[in-house]
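Every protein chain of the complex appears in place save one, which is left out.
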Amino acid sequence: MHQLELKNITKTFGSVVANNNVSLTLDQGEILSLLGENGCGKTTLMNMIAGIYYPDSGSILINGEEVSIHSPIDAFKYGIGMIHQHFKLVDVFSATENIVLGYKDQEKFNIKKAAAKVKEIADKYGFIIDPRKKIYDMSVSEKQTVEIVKVLYRGANILILDEPTAVLTPQETKKLFDVLRKMKEDGKSIIIITHKLNEVMEISDRVAVLRKGEYIGSVNSKETTESQLTEMMVGKKIELNIERTEPKGCVDRLIVNNLTTIKEDGLLGVDHVSFTARSGEILGIAGIAGSGQKELLEAIAGLAKIKEGSLDYIEPHSGEWVDLCSKNPRQIRDLGVRLAFVPEDRLGMGLVGNMDLVDNVMLRSYEKGRPVILDRKTPGKLTDQIVKDLEVVTDSVHTPVRRLSGGNVQKVLVGREIASVPKVLMAAYPVRGLDINSSYLIYNLLNKEKETGSAVIFVGEDLDVLLALSDRLLVLNGGKVTGIVDARTVTKEEVGLLMTKTVESTVEE
Amino acid sequence: MAREHKEPLFHIVKRMNMGGTSKVAIRIVSILIGLIIGAIFVVALSPTSHNFFGFFGSMVSGISSTPRRLWLFLLEGSLLLGVSIALVPAFKMKFWNLGGNGQILVGCLATCAVMFYLGGKLPDPALWPIMLVASVLAGAIWALIPALFKAFFKTNESLFTLMLNYIAAILIGYFISLWYPTGTGSMSPLPHGALPTLGNTPFGKYFLPTIIFFIVAIAIYFYLRFSKHGYELSVVGESENTARYIGINVKVVTIRTMILSGALCGLVGFILSGAVHQMMSVNMDSNMGFTGIMVAWLSHFNPAVMILIAYFVTFVTRGMSQVNTDFGFTDEKLSSVISGIIFFLLIASEFFVSYRIVWRADIQKVMDKIAYPFVKACDSTDSLIKTIKVKLTTKKQPAKKEAE
Partner (left out) sequence: MVEFFFQAIGIAVIFLLGCVGETLTEKSGHLNLGIPGIMCVGAAGGILGVVVANNANGFLSILLAVIFAAVFAAIAGGIYAFLTVTLRCNQNVTGLALTIFGNGFSSVFINNIIKIEGDSGHGAMLSEAGNKFFLAHLPFSDLLGWFGKIFLGHGVLIYVAIAIAVVAAIVLRFTRIGLNLRAVGESPATADAAGINVTAYKYSFILIGSAIAGLGGMLYVMQLMHGIVGAELAGTVEGIGWLCVALVIFTLWKPALAILGSFIFGALYIFPSFLNVFFPDATFTFAQLKLFPLIPYVATIIVLVVTSIIGNKENQAPAALGLSYFREDR
C-alpha cells in the first residue's frame, strides 16, 4: 500500500491538456523527484493533490483509500502540504501569523504560544527563523523557510515542494537539502519538483518523469544516470544544432564600467558590473534565476536607477561615446542610439496584451511621422511583414496579442525589436515557454543580427543553448560578475561553478 | 461512487470570446427585467393606478408628449453623454475620477462668477469666451490637483476626487451667500451672459447645448483612437511597465489626461450655467459625475453604446417624472430607485459576458436544454452578421485582392 497514489489523472484547461492519464505513487519516508521540462504539467499535477485544482477524471488514494480533495483545507486534512513556487504569504504579516493562518487547532488562538511552537519545529529540523519578523523584511530563502514550517506546523506527512531551489544560492540549497533529509528520517514523505538533474541525483530516492503532460516512468536514483533521465525527460536526445559563425569585424559597442543599480525596494540590483559588448558577437549571460540578469538589461535600457558607474554606447560611424546613464528609453532613442530590448516579461512589459498586433508593433515608432495624429499605415505594413517573415499564427493583425500563443507573442515582440535595425540587441529569456521550432527561429534571428553587425546580449537559462549560441559568456551571481569566458572553449562544469561562485567566499565543492 | 456527489454544483470559468449578439441580448434582457421590476414596484405601491402597461406608456410620454419634454430629454441625455465621455480618458488610464460632480460644479461656479462680476460691464458676446475659458480652466484645475498628487505620491485618486466634490459644493454655497447675503441660499437667473439661442422655441433653446456634446463625443473618440496622446494613454492604462519600457512619461500622461477630463466636465458646467439655467446651485450636477461613471463603464468606452446608455438612463429619469404624476407619487427620487435597480442588473450582466458557469454534468444537460434556443438564436444571428460583413467587404475590395 502506498502512502499516496494517483490513478489515471487527467486535467485540461480549455483545449490544453495539462495532464493526460497520469499515475504516480509515493511511499512513506521517501523523497521523490518529479522531473520534467517547463510546462510539462508537473505543477498542475501537484496542484491537484494540494487541492488547488480538481482533476477532470482519475482518482487520488491516500493509504489505499480513495479521497476527494476539493480545497487546500481538504489536502491538509489528509496531511498534504504544498510549498508553491510563488510563495503564498501575506506581506504585512509576521512569520508566525502566516504560519497559523487558516489553521484551526483545538486550542484558543494565541499568537505567542504559536510562536513558541514555530520555534520548536524550527529547532527540530534545523531551520533558522524569527517568528516575529515581517515577510516584507525577509529574503527569499527566509520566506521559503516560513512556507515549509507552515506545512509542518499543520502536521503534514506529505510535503510537495515546487522548484524549491530555483531561487536559492548553493549554500541555501545545501541547507534545504539537509533539512529535507532530517524530515525524511522523521518519516515524512517528500515530492520535489525540479528540472535540475544534479539535484535529483543528490537528494531523491526515486525519480518520476513527466513529458508533455504524460507520465513517462519512474526509476530509482541509484540505478540511473543523468543521461538516462535527460532522455526520459526530453524524449529522444536533442542535439543542439545551432549554427555559430565566427564573429567578424568586432568593435566595442557598449562599455559598462563598475555599474551599480538600485532596485525599487532599495536593494542593489547589479553590483559593480563591468563588461564590453562588441558588434558582430553574441554575449551570453548566464546565472541562476534572479542573479541580476533582469536588472542589468533594464539598466542598459534606461529603466533602472543607477547608483554609480558608467554606461557608454559607441556610435558606429563617428566612434563617439554616448553616455546612457540616467537616460530614459525615449531620451536614449532621441540620442540616436539604436538599442533594442526583448524583456523577460513579454505581455507585462514588452507588449500590451489587450492591444492588437499593429498597435503593439508601433509602440517603438508611434512618435514618428506627422504630428498629433497617429500613423497606423506604416506600422500596419511592418506588422504584415513580421507576420509573414516570422510565420506568426494569428487570425488577423487586429487580434489582441494576448490571444496569441506564447511563441507567436514572442515572434511579434522580437520582430518589432529587430525591425528597428538595432546596433545593440538585448534579449532576456527569449525562448522561455516556446516550442522547439519557435526557439530555433529565435536563435536564428539572433544569429542573423550578429552577422549584420549588432552587438547581441542574450540572457538564457539553458546552459547548453548558451554555450552553443554565444561567442563569449558572462556569468552573474548575486548581482556580481563572476567571470567572462570564451563560450567556445569553456566547459559546462566550469560555467556551473562560476554560477554558484560567491565573490566574497571561496567556491563551494 | 461517493465522489460524484461531492463534486461542486458548478464552477466558474473565464470566457474567451462571446458572440456580439449574445452580448447585446444579455444587456437588453437585463434592461427589460429592470423595467419590469420597476413597473411592478410602481404599480404595487401606487395609490391611484394599477395599470401595469400604463407604466411604460407614462415613461414614453414623459419624454415625448410635448416638444419641450422631448428637447429636455435630448438635452439631458447629451449632458450625461458629455460627462461620460469626459470621464473616459481618465478611466482608460485606470484613473478613477469620481470627481465629475465637483468638476462640473466648479465649471458652473466659474461661469456664474464671470456672468456676475463682468455681466453688464462687457457686452454679452465678449463674456461668452471668458465664461468658456474660465469654466474649462476651473474644471481642469479641479482635476489637476488630485492628478498631481497621484503622479508624484501615488495618492489614492478616487477618494481625493470624492472629497473635492464636497468642497466644490460648499464653495458654490459660499459664493451664492456672498453674492446674495440676504437671500435664501438659492439664486435667480443672472441677467447677463446667457449663451445665444436659436429663438424661443424648445428647439431654439436646447438645440445648441444638445448638439455640442455629440461633437465633443466624436472629437474624444477620435482623440482616443487616432491621436498619439490617445495611444499613449491607452498604453499607460493597460500597462505602466510597458509605458516605462517605451519611455512614455507616465506622470505627464496622467496629468495631461486628467486636465482634459476635468476640462470637459468644466464644459458641462459651462453649458449648464451659461446656456440652460443662467445660475448655479449646489446640486446642479444632478449626480451626473457618478451616473456618468456607470455609463462610461457599462459601455466599455464604446461611444455608440455610450450614447444609447446615456439616453436610456435619461429616459428612466425623465420618464419617471411622468410616472410620478400618473401614478400619484410625489417623490422625484423614485427614479433613482428604478435606475438603481437597472444599474444593478446591467452590472450583473457584465458577469455573464466575461464568465461562463460550468454546471455539474447532470445539471449541465438540463441547463443546456433551457439555454439552447437562446444560444442557437444568438449564434445564428452572429453567423448571419458575419456573412453579411464578409459579403460587404468582398464587394468592396475585389479590385484590391486581385491586385495582390
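By written order: A and B. Residues from 1 in each chain.
Criterion: a contact is a pair of C-beta atoms (placed from the backbone, for glycine too) under 8 Å apart; a residue touches a chain by one contact, two chains touch by 3 or more.
In this text the structure is predicted, and so the values were computed from the model without any measurement.
Participant: So which of B:Thr155, B:Thr201 or B:Gln364 would be touching the chain we can't see?
Facilitator: Within the whole complex, the residue contacting the unshown chain is B:Thr155.
Participant: Using the definition of touch stated at the top, determine which of B:Thr210, B:Thr257 or B:Ser339 touches the missing chain.
Facilitator: Reading the full complex, the residue touching the unseen chain is B:Ser339.
Participant: Touching the missing chain, which residues of subunit B?
Facilitator: The list for subunit B reads 11-14, 96, 98, 149, 153-156, 158-160, 162-164, 166-167, 170-171, 173-175, 177-178, 181, 287, 290-291, 293-294, 297-298, 329-331, 333-337, 339-341, 343-344, 347-348, 350-351, 355.
Participant: Go through subunit A and note every residue touching the omitted chain.
Facilitator: Contacting residues on subunit A, toward the hidden partner: 13, 50, 52-53, 71-73, 76, 84, 88-93, 97, 100-104, 109, 111, 136, 150.
Note that in this section only the chains that are shown with their structure count from here on.
Participant: Over in the complex, which subunit B residues touch subunit A? Could you list them?
Facilitator: 2-3, 6-8, 16, 226-231, 234-235, 238-239, 241-242, 244-249
Participant: Under the touch definition given earlier, write down the residues of subunit A that touch subunit B in their complex.
Facilitator: Listed in rising order, the residues are 14, 54, 59, 66, 68, 70, 301-303, 328-333, 341, 343, 345, 348-355, 359, 362-364, 366-367, 371-374, 403.
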